[in-house]
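This is the structure I want to talk about, given as structure tokens.
Here is chain A:
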Amino acid sequence: MMKKTFGASFLAVVLAAGPAMAQEAVQIGVSAPLTGPVAHGGEHEMRGIRLAVEEINAKGGVLGKPIALTVEDNQCNPSVSVTVANKLIEDGVVAIIGAQCSSAVLAAMPVVQKAGVPLVSGIATSPSITEKAGIGGNPWVFRLNPSDRELAVADVNYLASLGSVKRVAIVAESTDYGRGGAEAFAKAAEAKGIEVVSTDFHPLGAADFTTILTRLGRSGAQAIALYQAPADRANFVRQKEALGVKAALTGKLNFAGEAHEKLLADGAFDQAVTAFPYAPEVDTPANKAFVAKLVAKYGETSQYESFAGYEEVYVLAAAIERAGTPDRAAVRAALTKTSYASMLGGTITFDDHDQAHNKAVISRVDGSKVTVVDVFSTN
Partner candidate 1 sequence: MDSEAVIETAGLVVGYGGPPIVRGAAVTVRRGTMVTFVGPNGAGKSTLLRGLAGLSAAYAGSILYNGTQIAATSALERHAMGIVFVPQGRCNFGRMSVEENLEIAAHGIARAERRAARAYVFGLFPVLEERLQTMAGNLSGGEQQLLEMAMVLQTRPQCLLVDEPSLGLSPKMQADIFGKLGGLRDAGMTIIVVEQNVRAALAVSDDAAVLVNGEIVMQGPAPEVAGDPGIRRAYLGH
Partner candidate 2 sequence: MPPAMRSPKGLLLLLLAVLALAYPFASSSGYHLNVLTNALFFTVLAMSLNVIYGYAGLLSFAQVGFWGVGGYVGALTVTRLGGSVWDGMLAAGAVALLLAIAISAVSLRLSNHAFVIVSIAFTLLLQLLAQEWIDVTNGPMGIPGLPAPEIVLGPLYFAFDDRTSQYFLALAFAAATLAAIGLVLSSRVGRTLRMLKHDETLARSLGVRTTRWKVFAAGFAAVVAAMAGALYVFYLSIVDPTIFDVYYTQLMLVIVIVGGLGSFWPMIAAGFVLVVLPEVLRTSDEVRMIYYGVVLIAGVLFFPRGFAGLLAARRRRHSSGGRLGQPGSI
């Protein structure tokens, strides 16, 4: 008897969860890590996404309808990412943005391909996304950001142009992101005749770097290239400063977030050089306005993830508008013809592999001051 009521209520529950498709809005799905080790990245991405949607809706939305977001947490976990992608698809979203972590994007790619839903990613950096997307592969996945390979080349080129750095050590987290970045940096350095004296991979969430720092301090490295999650990087930089290791920082750095801002203000990033997809200091009117809006709304300056979220929404919204219909295939086709003016300057267009090769920002730090040296296209 109990089982019957259970069975019936179970069925009712499942049916009740049916797609809550609002006819009056254009549904866009977001898959982002909102819990887990990189949840802060997800939070910042959401800030950019929400800001863009508010702006677009304030101007009348797309296709004359407001955009409605369906946000799901993928925990940066591939299996959860698959569940989330399916869920969003069944919710009737026109397209999905985000996923953020490379392994989450890679896991979701077959799902969106099978269902025929465009996925716009602005943060994941794995080169295998490039290999798998677009021509001869999965035509539903579009990436806005430059891959780490492109950023590393830009970074190394600039380092080489300084002429003062001949020996570099690499410190990276042991994840797809860290290993991909380290490999790209090493390759680029080799091409420019810069010697890589050591490469260290540490587990994500490592708390203590004194040992690596002790070794690096004696290795003769003039610069240390970092490919780490923000919390680990903050730890590393703080301990480096305290241990008095004299080497400039490079690799993929940014200075956003409370911890990094404190470190920057304390001079811990002095002489750092980095190529990054974004810097809040980039001096374009669009970026200045964007930073001001975020600061007004959240009391914090823009981070890369916020910027990426913002542009993901705008690129997608423009494509939907061009397609003239919320039809997924039409939106995909429109996405391939994207020509969007990035707030960093330049225009976003997708290549054969649906990669946009967005701008890279080269910044350097003198004392506590970040200067944008160059903003250039990575293709």
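Criterion applied: all candidates are chains of the complex that A comes from, given by their letters.
What we mean here is this: contacts are C-beta pairs under 8 Å (C-beta built on N, C-alpha and C of every residue); 3 or more make two chains touch, one makes a residue touch a chain; residues count from 1.
In this text, all values refer to a predicted model and were calculated from it rather than measured experimentally.
Trainee: Between 1 or 2, which touches chain A here in the complex?
Mentor: Every other option belongs but stays apart; chain A touches 2.
Trainee: Which bits of chain A are touching candidate 2 when the two form their complex?
Mentor: Interface residues on chain A, with respect to candidate 2: 2-4, 6-7, 10-11, 13-19, 34-35, 73, 75-79, 82-83, 86-87, 89-91, 102-103, 106-107, 110, 114-115, 126, 128, 132, 174-176, 179, 203-204.
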